[in-house]
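Note that this complex is displayed minus one protein chain, with the remaining chains in position.
For reference, chains read A and B in written order, and residue numbers begin at 1 within each chain.
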Amino acid sequence: MDAKAESNNILVRDLCKKFDGFALEHVSFQIPKGRIVGFIGENGAGKSTTINLILNELKKDSGTIEIFGVDHSDCSVKEEIGVVFDECNFHEVFTTDNIDKMFSGVYKSWDSERYQEYLQRFKLLSNKPIGSFSKGMKMKLSIICALAHRPKLLILDEATTGLDPVVRDEILDLLLEFIQDEDHSVFFSSHITSDIQKIADYVILIHQGKIIFEEQKDDLVYHYGILKCGKEKFAAISPDDYIIHRITNVSVECLVRDKEAAKRKYKDVIVDSAALEDIMLFYVKGGISCGD
Amino acid sequence: MRGLIYKDFSVFYKSIDKRTIIIVVGAVALILYRVGSYGGLLASLIFAMTVGMQNIMSFVSDDKAHWKKYQMAMPLSDFSVVASKYISVLCTLGISIFGSIALNILSSVISQSFSPEVYGMAVFMAVFIPLLWTGICLPLIYWFGVQSAQMANMFMVFLPILFEYTNSLPIKKDLNLFSLFFLAGIIILVIFGISLLISVRGYRRRQ
Partner (left out) sequence: MEIIISNSSDKPIYEQICMQIKGLIMNGTLSAGEALPSMRALAKDLHISVITVQRAYEDLTRDGFIETVSGKGSFVALQNKEFIQEEQLRIAEEFLKKAAEIGKAHGIAYERMADILKLFYEE
């Protein structure tokens, strides 16, 4: 895959971490420069754990994590990372001005002017405490703060979850704006695949602590397909031609890697395009028969 | 580091609970009228205790905002994170010193008496109590979480009893008050320093 040929902002190799009842096993992937990488998987698949390990908030058991080419435990790399979590982490009593003053004492490169510009653009200029902000406003504020110290890498952990479509669209705008610089990257975890399907260059799927695939999004959505047929026809389909199949009461559905090839080879079956969500569901639910 | 100190001090300042102020002001007023010349001393004891407790309360609000997770994503060393907490506590001493002097002046006006020893003692307590208190609570927070410090906070109410006890000790009049403060001050600073190191170790632990 060509992600490997590009130079990276994050490189994860053979990352392992064991908890009671859950383990990340030999997780490897990279976040190329100039790209938006979507990180998908169901809740509890290991997305947040992976992100926390990258940020050195959890201690890894083994493996290597490099950010901008240096080990992630070097705390100076964080100067150039903007992080947004799924909740607003500011004290409710704070105002946007308090945050400005605080961050100018945390990041050397904090840009107050830029921060104020963003506040104005997103209509967040207010003297009210953050506790009175709506969820969308809080999330926009978190992202603005992640951008105002001019980072090279933006990491978002479920940042668009629970937001209305308008706010989510504004956030996607910000991400695409951020990526105008070829050295910047975005690592964007979500279980809402539609946002990722829109703007991600690469998609990584994690399931039960293992990376299932790391692929170019266009390859996924334009090449993968879902073949649908009756049980009799399914018997004639070679197992080499599909990745996973799912048997329902009324039909069989197979995830195929090359929908055009499947269309050519098998007549009288339906081959649909597969959205990212369909692909994820196939892998996550596996070959479980849903008819039971 | 500067940013965190600003944050902690602002949280301290902004999270001062209005109900607490009313209770404290009421208690202080009552004491000043009833106790006489030592009223100022007792009032500043209560004030210093409030400052100590308020410090812990601001750490509780850190916890509520899941601040630790966020803070770990910032370019800050473990030491500077913990040290800035301790420095922000030192900053709040200004408030407790100011408060204790103000209360004693009030007391002097009411009781028409002035004693330098009482003032010295009051200022000493304004420094001593918040330092000792956070010195005990911060390592608890960094090792066992906020709940442990909240529990410990409840025991704060027993401090006045300790005060009563030391008051009844037969302190010799010829003992130099200054050297006594000096000695106690050094002990407290040592406790505070050791507490800082224990806290840093606690914060450094990663799951």
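Some observations on this one:
Here, contacts are C-beta pairs under 8 Å (C-beta built on N, C-alpha and C of every residue); 3 or more make two chains touch, one makes a residue touch a chain.
Keep in mind the model is a prediction, meaning the values are calculated, not measured.
Partner chains of the missing chain, restricted to those shown and counted over the full complex, are A. Among A:Val70, A:Leu125, A:Leu176 or A:Ile270, only A:Leu176 touches the chain left out of the display. Residue in contact with the omitted chain (choice from A:Arg35, A:His91 or A:His149): A:Arg35. Checked against the hidden chain, the listed residues A:Asp74, A:Glu117 or A:Asp218 yield one contact partner: A:Asp218. Residues of chain A that touch the chain left out of view are 34-36, 169, 172-173, 176-177, 179-180, 182, 198-202, 216-218, 222, 273.
The definition used in the following text is that only the chains that are shown with their structure count from here on.
Inter-chain centre distance (chain A to chain B, centres taken as mean C-alpha positions): 45 Å.
Chain A makes touch with chain B in their complex at residues 52, 55-59, 75-79, 81, 83, 85, 87-94, 98, 101-108, 155.
Those residues of chain B that touch chain A in the complex are listed here as 1-7, 10-11, 14-15, 61-62, 64-67, 69-70, 72-77, 206-207.
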